[in-house]
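Read through the structure below, which is laid out as structure tokens, and then see the notes.
For this view, one protein chain was removed and the others were kept in their places.
Our next item is chain A:
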Amino acid sequence: MNQSEETAKISVKDLSLFYGDKQALYSVSLDIEEKKVTALIGPSGCGKSTFLRTLNRMNDLIDGVKITGDIVVDNEDIYKSNDVIKLRTKVGMVFQKPNLFPMSIYDNVAYGPRAQGIKNKKELNKIVEESLRGAAIWDEVKDRLKSSALGLSGGQQQRVCIARAIAMKPDIILMDEPTSALDPISTLKVEELIAQLKKEYTIVIVTHNMQQAARVSDKTAFFLSGEIIEYDVTNNVFSNPKDQRTEDYVTGRFG
């Protein structure tokens, strides 16, 4: 077994995906390392979000999707198992826009643990506090846990979404453009949070902001028309890309 296989948290081999007749991914292969941040970049429609969504089988929810190839998470092929709930517990997700439930901050974060059957008040309190702390939002909300989460600013809401994701104690967090709806300062807070989170979690982030990819990620994959054009250490991708198409994209010459 070589080094990359040993440390790969997620190993994708020959993944192709079709929306009905339309092919969106063309035999994508990629090893995602544990406790690292992997950024997926590329122009709109290149397949990076589609790819991200295969990692916790979110695409199962769309009619007519057909997937071939293997996605192995912790040595288990996720498309061969039927336990999607278990998979999504292990692989959490944060979306482009904060999507909190219309309930209190506390209830939002406790939602997942409660659904898993945790009823003990003390235990729930502990999980909620730890998760909010982990998402670097505790100090801002600790005195208003019972008020509506929808009353928070966009940046705060997004960090509560991250708290809600980590309340499930996942191993992997998928982020689909998590800061595209946020102001610059909130964006930097979330980026700082990502740097903290990677000590414990494996993070895969889709971003349109190339400076963000350069700042937060260890490795970067460049997608174009459903294929991976280049996958390398982030520094290489942005300072000395090997493929002309990557060069053209990161320097803003097309896309």
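Rule of thumb we're sticking to: a contact is a pair of C-beta atoms (placed from the backbone, for glycine too) under 8 Å apart; a residue touches a chain by one contact, two chains touch by 3 or more; residues count from 1.
Keep this in mind: contacts and distances are computed from a predicted model.
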Original post:
For the chain omitted from this view, which of "Phosphate-specific transport system accessory protein PhoU", "CO2 hydration protein", "NADH-quinone oxidoreductase subunit H" or "Sodium:proton antiporter" is its UniProt protein name?
Top reply: "Phosphate-specific transport system accessory protein PhoU"
Original post:
If the hidden chain were put back, which of A:D171, A:E227 or A:E247 would touch it?
Top reply: A:E247
Original post:
Which residues does chain A use to touch the chain missing from this display?
Top reply: 210-211, 214, 238-241, 246-247, 250-254
